[in-house]
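Every protein chain but one is kept in place in this view of the complex.
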Amino acid sequence: MERINDHPILGKKTQRDSVNFSFNGKPMAGYRGEPIAAALLAAGIRTLRKHEESGNSRGIYCAIGHCMECRLQVQGKGIVRSCLTPLEEGMQISEGLQLPNEITGRKRP
Amino acid sequence: MSRQSQNSDLMIVGAGPAGLSAAIVASGNGLKVTVIDEFLEPGGRMLGQFHEEHGRWWVGKRIAEQLIETCGKQGVSIRCGLSVYGLLKSDGLWEVSTSEGRLSAPRVLLATGAAEVPVPADGWTLPGVMSIGAAQVMSNVHYVKPGNRGLIIGMNVLGMAIARELSVSGVSLAGIVLPPAGTFAGSSALPKECLRLLMGLSHLAPSPVLRLGGRVAGALGMAGLVSKFFPRRGIKLWDIPLMLRTAAIRINGTDRVESVTLADVNGAGEILPGSEREVPVDFVALAGGLYPLAELAAVAGCPFLYTPELGGHLPFHSERMQTPVEGLFVAGNITGVESALVAMAQGRLAGASISHEAGAYGVDGERHVADAVEEVHRVRSSALIQFHPDIPEVRKKIYQLWQATYQAGG
Partner (left out) sequence: MNSPSMFVCRCEEVTLTQLEEAYESGCHTSRQLKMKTRATMGACQGRVCRHLLETWTHSRNPDAPRDSELLSVRPPIRPITFGQLAKGEA
């Protein structure tokens, strides 16, 4: 999605460093310190996670840490809320995965 | 015996308008204050809020910057990116469990704000469907548009205010439509109810609603007539089609939002046969309103009151922002959903109340607290954004109940 570079009311962001990261192995770029979810949205990524049981695609829902829908994997950090986790140089990020039934332990109706 | 050292005189959870305002008053009175917030930067939801007021822009971010600057000058420690997951009283001290370890203080102020009430529609778990607050944060705080073209479902104060912000930010919107009728939407799916609400919002909307107001006012009492006055395509409010006789039926897509099926409805919210059509959009923002986010009050053992006018379940509190739990205070939207200006006044009141309880005012304490109570009343009665017309009345009842419960005979 398009970034807003000069907001008509709020103005420009203070200078931010560009950083490289990967999502599901694919190289991408974003700004240091912005939430991972924002960087992925700017890169056009909507699906951040597959529902653990059904495998349904999920993305940003609340963007402020309440809903947990945007959780995904960051190498070395484990599962994080991408809306609250600042992007860092070289982060290896991958979407939250559907789990085998032996792990979720529940039969779906 | 506790080995815990006391980190601060006051621990504030939430660095929004209420928390920062309280921090300024308390630190100004000599208290050592720490403010914790889960978000990446302080300011709370003010960071993304702006609206036009008497021809000028009210910009929440600027207000937040001023509050943060004053906090800095007064030695308030603001710690962001820290999640509070528990709150427990031990040996007269609050133990605040955070993602970066345990902190402690004799007094805690909960200024955790509000969370959003969802507007569920078929397909609402698809990527690209988000709460309207998420669209606001992505656009106005992180400077990334939530999509190329979106639709807003739900007509209320929050939705209209953010719709305006998105439009100003250059986000393309196909319109604002009613939610699907049924159990969850209730009266918010009825054109007449929404129109009544919009009339109360006329200060936010420049010309269109005001102009419409005169024509429609007379029809408000007559059920079913509203749709006659409203063109099928809606009226343009700012640049956004406000479609008061159109409801979202379902959100379509396989792995992401591709379109929304809309249909025209009559005054009772019933679908008019043959009126269904699809609007292509790549994001949907759900505007269902707000409710007090009060989990920490519950965990700390505070009793709750159910007050629908203020957003639902809220921690029982006095007019001075105390809770029945010793050393636990509340301010801002956790006490009921109102505007940022009211939250700031409540924060200042909580700061005064806490300073008084800590003995920081000396003999003048009562007067400082009484003045701060008065200021909350003043700000509330002059607030441009009224979330619910009955707020002053229900607040009065809560404070009377407090008096009857905790101060009778005492």
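The first chain written gets the first letter, and so on, giving A and B; residue counts start at 1 in each chain.
Please note the rule applied: a residue touches a chain if its C-beta (ideal position, glycine included) is under 8 Å from a C-beta of that chain, and two chains touch if they have at least 3 such contacts.
What you see is a predicted model; the values in this text were computed from it and never measured.
Peer 1: From the list A:10, A:28, A:41 or A:62, pick the residue that touches the absent chain.
Peer 2: Of these options, the touching residue for the absent chain is A:62.
Peer 1: Return the single residue from B:186, B:280 or B:392 that touches the missing chain.
Peer 2: Of the listed residues, the one touching the omitted chain is B:186.
Peer 1: Footprint of the hidden chain on subunit A, which residues?
Peer 2: 51, 53-54, 56, 58, 61-62, 65-69, 71, 78-79, 81, 108-109
Peer 1: Extract the touching residues of subunit B with respect to the undisplayed chain.
Peer 2: Touch with the absent chain occurs at residues 38, 83-87, 97-102, 115, 117-118, 120-122, 124-125, 180-184, 186, 250, 291, 293, 295-296, 298-299, 304, 306, 312-313.
As a working rule, only the chains that are shown with their structure count from here on.
Peer 1: Taking each chain's centre as the mean of its CA atoms, how far is subunit A from subunit B in angstrom?
Peer 2: Inter-chain centre distance comes to 25 Å.
Peer 1: For subunit A, which residues count as touching subunit B in their complex?
Peer 2: Going by the criterion above, the answer is residues 1-5, 7-10, 13, 33-35, 38, 41-42, 46-48, 56-67, 83-84, 86.
Peer 1: So in the complex, the part of subunit B that touches subunit A is made up of which residues?
Peer 2: Residues in contact with subunit A: 38-40, 45, 50, 57, 59, 61, 81, 83, 115-116, 125-131, 133-134, 137-140, 142-148, 168-170, 255-256, 293.
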